[in-house]
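Working notes, structure below.
A single protein chain has been removed from this complex, and every other one stays in its place.
And then chain A:
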Amino acid sequence: MTRLHQFAFFDEGSKKEIRRTILKAISIPGYQVPFSSREMPIARGWGTGGLQVTLAIIGQEDVLKVIDQGSDESVNAVNIKKLVEKTTGVTITEKTAEATIIQSRHRIPEQTLTEGQVLVLQVPAPEPLRSVEKSERQTKILHAEEEYSGAWLQLFEQIMKYGQTNTGADHPVYVAGRYVMAPSPIPRFDNHKMNHSEALILLGAGREKKIYAVPPYTDVRSLAFEDYPFTVESFATEACHLCGATDTYLDEIIDADKDKVYYQCNDSHHCLERVNGVIEGKGDISYA
């Protein structure tokens, strides 16, 4: 078989450069390392940052899973999988436990990741201070001097306006007690999964040309005031209508015909595994 491209799309020089960036990012947890983001055959803003990271680290032995908003089958996830499969020939999987590399947008899988796995998150907006400081030069100085009043101020404003912090997603975190980091638009529900994660977490922003990382077993704390503790999305007493889960992140689905609202696991693969009895969790329904 003749390949149209190099293994993993990039030439070796490009991969080397991205890997060097990744190594630096791992050495300084939470610090955004600039890199020369490349043109990709998918549009910027559609996961090119994550994709470049994945392509730079992937080897023939790797097994890849790609998810978008919790689903393995969304168009965006499928496109990325196709590209990687075509240029590397690696095995693609939907099973979280089986994957060595998991590229994701908007979610961290429900099933706890383990040592040796790498989670690659796609990041649209890597700078947690951007909405209070427009200049990149200034935000660089603020990070260098660990001056994070701006990040706290945004949370304070939300409390003043809404009575609580209402970061829908991307709630800022303190990494290793030093850098404040945007965890990418994952729900707050997923923030704690970063704390002391056994898996290496790499975050790539293609348009903004930044790579940053949370090495395994790193302290990751969500920003919260003393009298307004960090809270995650709550689904009250709801459970997944398919697998019965009460400990997962649920999507609200509105059935217009029946004028009914029901809930369903956002992580579709995890839900399926529970229905099939492959994995267990809180609220399991017995189909026996």
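Basically, a residue touches a chain if its C-beta (ideal position, glycine included) is under 8 Å from a C-beta of that chain, and two chains touch if they have at least 3 such contacts; residues count from 1.
We adopt the following convention: contacts and distances are computed from a predicted model.
UniProt lists the omitted chain of the complex under the protein name "ATP-binding cassette domain-containing protein" (options: "ATP-binding cassette domain-containing protein", "NADPH-dependent 2,4-dienoyl-CoA reductase, sulfur reductase", "ABC transporter" or "Peptide/nickel transport system permease protein"). Note on the undisplayed chain: of the listed residues A:135, A:149, A:231 or A:276, the one touching it is A:149. Listed residues A:98, A:157, A:233 or A:252: the one in touch with the omitted chain is A:157. Among A:39, A:61, A:226 or A:280, only A:226 touches the chain that is left out of the view.
Contact between chain A and the unshown chain involves residues 132, 141, 145-147, 149, 152-153, 156-157, 159-161, 225-228.
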